[in-house]
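Here the complex is missing a single protein chain, while all its other protein chains stay put.
Letters A, B and C mark the chains as written, and numbering starts fresh at 1 in each.
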Amino acid sequence: MWRATPGSRASALAVLLVIALLSLLPMVRLVIAAVAPGGELDFGAFAQRLAKPAALRAMWHTLDTSFFGALLALCLGGPFAIAVTMTDLPGRKALGFLLLLPLMIAPQVTALSWLHLFGPSSTLLGMAGMAPPPGTPNPMLGRNGIILLYAVQHAPIVFITLRAGLSRIPHDLVEAARASGAEPLSVLWTIVLPVVRPYIVAAAALAFVSGVGNFGIPALLGMPVNYLTLPTLIYQDLSSFGPGVLPQITALSVLVGVLALAGVACQSLALRGAAHRFTAGTPARFELGRYRLPLAGLGWLVVGFILVLPACALLATSLVPSFGVPLGWQTMTASNYAEVLVRQASTVRAFRNSILFAGSAALILAIGVIPVTAVLERLGRRWQRLLGGIIDLPYAVPGVVLAIACILLFLRPLPLIGSLYATPSIIVIAYAMRFFTLALKPVATAVGQISRDLDEAAAVSGAGAIRRLMTITAPLAAPAAVAGGLLVFMSAFNELTVSALLWSSGNETLGVVLFSLEEAGLGTQAAAIAVSTIAVVIVLLLVLDRFGRRLPADVLPWR
Amino acid sequence: ADGKLVLYTSQPNTDAQQTVDAFMAKNPGIKVEWVRDGTPKILAKLRAEIEAGQPQADVLLIADVVTMEGLKKEGRLLSYPEADVSGIDAALYDKDKTYFSTKLITTGIVYNTKAPFVPASWEDLTKPEAKGLVAMPSPLTSGAAMIHTVTLTGNLPEGWDYYNALAKNGAQASGGNGDVLKAVSGGDKLFGMIVDYMPIREKAKGAPVEFVFPREGVSAVTEPVAILSTARDTEAAKAFVDFLLSKDGQEVAAKMGYIPARADVALPAGYPDRSSIKVLGYDAAAALANDAANKEKFGAVMSQ
Amino acid sequence: MSEIRVERLSKRFNETAALDAVSLDFAAGSFTALLGPSGCGKTTMLRLIAGFEAPSEGSVFFGGELMADPQRQVPPEARGVGVVFQSYALWPHMDVAANVAYPLKARHVERGAIAGRVGAVLDIVGLNGFEGRRIEELSGGQRQRVALARCLVADARIILFDEPLANLDMHLRASMVDAFRDIHRRTGATIVYVTHDQAEALALADRVAIMSQGRVLQAAPPQEVYRAPANATIAGFVGRGSIVAGMVIDPAGETATVDIAGHRLVARSAGASAGPAKILLRPEALRISPEGMPATVLDSIYRGPVHEVRLALSALEQEPRQELLIDSTETLAVGQKVHVAVSDAWVIPDLWTTTARARHQLEAAVRTGRAQAAGR
Partner (left out) sequence: MSEIRVERLSKRFNETAALDAVSLDFAAGSFTALLGPSGCGKTTMLRLIAGFEAPSEGSVFFGGELMADPQRQVPPEARGVGVVFQSYALWPHMDVAANVAYPLKARHVERGAIAGRVGAVLDIVGLNGFEGRRIEELSGGQRQRVALARCLVADARIILFDEPLANLDMHLRASMVDAFRDIHRRTGATIVYVTHDQAEALALADRVAIMSQGRVLQAAPPQEVYRAPANATIAGFVGRGSIVAGMVIDPAGETATVDIAGHRLVARSAGASAGPAKILLRPEALRISPEGMPATVLDSIYRGPVHEVRLALSALEQEPRQELLIDSTETLAVGQKVHVAVSDAWVIPDLWTTTARARHQLEAAVRTGRAQAAGR
């Protein structure tokens, strides 16, 4: 049995195949649709579509908002990750738990609730007598609002990714620094953050790519003031009627892909020389001393601001019979809940479907991603970077476009499996394609930091590659895999843009139901669904938390 | 008749369900599978299916005629000359009988009850009292809004200057009809252009809004139904079209709160008398041909 | 005044009592070695002194100032201690020079002075020219030396060493030991030094604290610990040697005549009373000679310079068999009959009958340690 044998080459090939199927295939299909609509190659038209000023402006907007959104998300999620993992902040578990929630609220719902919060109709500001007069432009509209909400929406991604890294820093590294006379803050700057640099970069990259591909937030905050990003521009183009619509939006998607790849390039640039391996240990704890309570207060304030307020706004909306009716004891009604949860069978079905689809995708990815990373680990850095970029693509392009790619790919019956179109499978596959990178990033980072000798020790114990994978790499990467799985689940649970084109009757998802209510002007019923969604997810997480007590430490990102 | 039918529609979920249920009650042998989404998305889906070579839908029931006109030009619609169009204005169906309007969804003016005055005409929206308080759906997002724009610019004496005046008055064009409803009922804006059924329905639930049919007249989309030329079961498809145009079918639409296409079916509650609603016409074929130009113009006027 | 004082210090991990009501003074400028079997609580003691753990009970004082009790702890960075970790704890994202320079930067030493100081300590540990190496590119011993250099660079008042030389070869150890001695002399730092190498402990420290199962058994100057261990556990642990059963016949205060396997000799003692006793015989006090205790060779191992020979005392059918350890320059055949002459022996104080005395003795030893260190 030789190294670099057919066996190990086969495993590398298998992984390449998986990546090709999940990530490259849809993109290639899109590029074909972009440059060769109807089978005729036409680069001139392709270039023309991209050179439109609207496209260039949207591209600039996308870059701008995604970049600063990611930066702000880092500033928001980072401190929480540190506080929850490495300090004795009171109530840190609850804080960590709550910080995850923005990810579970669909972006358009978040955007909506923030619009309510600051608009002339704000119940809250109204109570304080601070509501702006009717007709005042909402301060959330436009670039800054989009950046702020990107940060809120993607802070959980940063939080989960960073926490996976922080919880692996052996405590003696921190102790050595403190014994050297460094204050906790300076230890943070000089030791902790540099050591987790790969995680920070991974988190920032995820937040960036998430911003590039986000539709809900710029749709509500940008389109009203004609601040268009690429996904919203694509959506607008969709409403043109002619047969040229497909090439047009696929061409724009290629542009999005290029942006995402640029992000990946920056990522690998930032990661040069930052790959450290160490044996994982229990992380060090900083005592906050007299700052404990003030910091806890600050933490709750922030969480209250980014989560509780919007959630309350949402709740308030869901309790009035119609939009604009002030909430009071007389007007309060549960009729929206009754309507969506009892009367409309589709909502309950959508709950079941979303749990099922998002759960399957999360499970498949969380498990599957470990062998994939283990094989990636053995490839050279250049390959890793390239493949990492490819995996990012389906996450970055707008969901509608990915859905189109899926239709193009899976409509015709395939050999062996037949047509997947209009089955639940196509949604699960599309989710797997789209959220592959969410599951992969934390795990790849974790596997990259597992000290080599742990694997070597298993090898000389006689364990072959597969056994080592199952008994050493997988358990050590399990916390990261669970974190990744959670990210996938929570992102997919409310997902709208992919399933919008892929659902079929009986297979509708929550996002689809929610958005169609929204579109039909039934905002209050949509809010009722959103609130129910949050409740369901919280219940699911609490169940997981219960179950998590028997899991190894650090598997659940908030514990 | 027996058969299976795939319906692509842009009707809201509950409406679509009611329509299909009513149809299947009448035609127990035919099973209808329906897919519902906004017109742009449902068309994107159809386009992708066409690109992949296998359009799945048999029947389309979508918001506007312009889209149908485009599909007809591409030869994707089946002509159904034997369709029973009695009681339906000839303006409401294609002369080649490829698509048939099923109801009228008009666009008029909505205002918040806190508004300083009650608007009665399109021109009222350009008054100084309405400065910065007007919302309208963007034609860049909504097909119905495009038709509304084409109708108004074609019928109002000022033409595009009307929109210039609106823009100068700080009117905001964004999103779809649902967004306008939210903006006006929420008080962000106090006036809006909007499809009729939304504010009428919400008012009934207590929302602080009123709907006005302006005196110049309203634009309308007509939710046409059409059979795709690639339909597998044309018999079932024809049965579906027959049902929608029948008195029973029209009454279902009225019950859902829409203005039926057939003159012999009564309007739903909350609407004024049919005679007081003046529907302005427009040229669908021209609208299709000038779509891109109109969008550009709109963008330029509203500085979008 | 003593620089470090721990008082009834305890640390429990779940049910394990890693440290169990230890009281000990470390005089200013003293060099104390903690010696004890693996898992006896040495590292735990250092971590409590450094401030990485909070005591379960008891307290830690530096120069009379309270550093830690179960309620409140001064953070490590405010204690001004230097620590060399058993696991090295080098920062993987910095190169060798940056690791070593860190404590200087943390203490805001001016930029210009840093490079020189770093160069100087890298010189001491023999890692000149390794400044730019990444930690992952170093061998085990090289890493240990970087950890050493990092601790030395800051000239801390208190330095804690956790097995700093475990991975170095004999010669590097010797030169490091010289370096430590030098540093100690130059800076007058108070040093607590955990090691499992007794020769090192005896050579370096002016006091050795023997620990076992979370307790300190004896704390005394090296010679005393070696020559007059306070009980059988210490006698067995420190140095090589054999503990044989004997009979005190004529106790005479500082010495006593004892009978071992029918052979009489004079042994040192701390007031042993007549009766059965345990006698410690060190190999270097035993010699193969024409006369003395008769014994049989059990086995012989070549240990560099000499052969370490295990002998069985051939006494009146004694049960269990009594064994002696002896170093011989000549090779002895297994089974060979020899005679052993004894030049020194120690009557191990009997803990069961003389608990009170032993405790008194222990406290005296602690006092001696303090006085000695204070007199420096």
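Keep in mind that, in the parts below, a residue touches a chain if its C-beta (ideal position, glycine included) is under 8 Å from a C-beta of that chain, and two chains touch if they have at least 3 such contacts.
Since we're looking at a predicted model, the values are computed, not measured.
In the full complex, the chain left out of view touches A, C. Of the options C:Asp169, C:Glu254 or C:Glu291, the residue whose C-beta touches the omitted chain is C:Asp169. From the options A:Ala458, A:Ala520 or A:Ile534, the residue with contact to the unseen chain in the full assembly is A:Ala458.
Among C:Ser30, C:Thr43 or C:Gln322, only C:Thr43 touches the chain left out of the display. Remark: the residues of chain C touching the chain excluded from display are 13-14, 16, 35-39, 43, 86-87, 137-142, 144-145, 162-163, 166-173, 196-199, 202-203, 222-223, 226, 236-237, 239-240, 282-284, 301-306, 329.
Touching residues on chain A toward the chain that is not drawn are 1-4, 279-282, 451-454, 456-465, 467-468, 471-472, 475-476, 478, 552.
Just so we're on the same page, only the chains that are shown with their structure count from here on.
Under the stated contact rule, the graph of chain-to-chain touches is a line, running from one end chain to the other without closing.
Distances from each chain's CA mean to the overall CA mean are smallest for chain A.
In terms of their C-alpha centroids, the spacing between chain B and chain C amounts to 91 Å.
One finds 56 Å separating the Cα centroids of chain A and chain C. Touching two or more other chains at once is no residue of chain B.
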